[in-house]
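To start, I am sharing the structure in question, which I have written as structure tokens.
Here the complex is missing a single protein chain, while all its other protein chains stay put.
Up next, chain A:
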Amino acid sequence: MGVRVGPPGKRDEGWFTSLYAAEYAHIVRYGLRRLADSDASAELAQEVFVVAWRRRGEVPDRSLPWLYGVARRLLANQWRSRRAAPDLLPIAHADLTRVADPSGADRTLGVADVRAALATLNDLDQEILRLVGWEELTVAEAAQVLGCTRATAAVRLHRARRRLAEAMSDPPARFRRPMLATTREDL
């Protein structure tokens, strides 16, 4: 799978305004799914489009996976720089707290179970599942966001789905803080 880099010709303000109007909400939702803060998600989306304008010669015609890739990188940096601040939390962790509440108020919610199970997976597993399940990318597009081949993304999705199923089938033991993940493809 290749990434076709769009022609630099028509990348004018009109093109950018259309891109911004069409994709802004998608990027905000990407942020909302990973942050517990709507303002931070809106700021993230603006930063993504600042980068898109700056690098407009490289934005592919099918721009959304590329924009998600920028968002993913910015988010990683944001988390690193604000690690001490409590206002940016992985949304899955926020849900984990809710589900783990001994009151059991959410026990009947399958949605909560899915989110809590998701929170037990490592970041790479979570991200491939979110990109395909929530951003509704194809496996090839998710591979572009993650910077790997389509085949690698397909295998990663397969394994992440299996781990998610395991986590859902054994909830109490698995609802714990995720382990420090080994990263090998953060190049």
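Just so we're on the same page, a residue touches a chain if its C-beta (ideal position, glycine included) is under 8 Å from a C-beta of that chain, and two chains touch if they have at least 3 such contacts; residues count from 1.
Please note the rule applied: contacts and distances are computed from a predicted model.
Taking the options "CU044_5270 family protein", "Cytochrome c domain-containing protein", "Phosphate transport system permease protein" or "histidine kinase" in turn, only "CU044_5270 family protein" matches the UniProt protein name of the chain that is not displayed. Taking the whole complex into account, chain A touches the unshown chain at residues 1-3, 5, 8, 11, 13, 16-17, 20-21, 24-25, 28-29, 32-33, 42, 45-46, 49-51, 53-58, 66, 69-70, 73-74, 76-77, 80-81, 91, 95, 110-112, 114-115, 118, 124, 129-130, 132-134, 136, 138-139, 143-144, 147-152, 154-162, 164, 179-180, 182-187.
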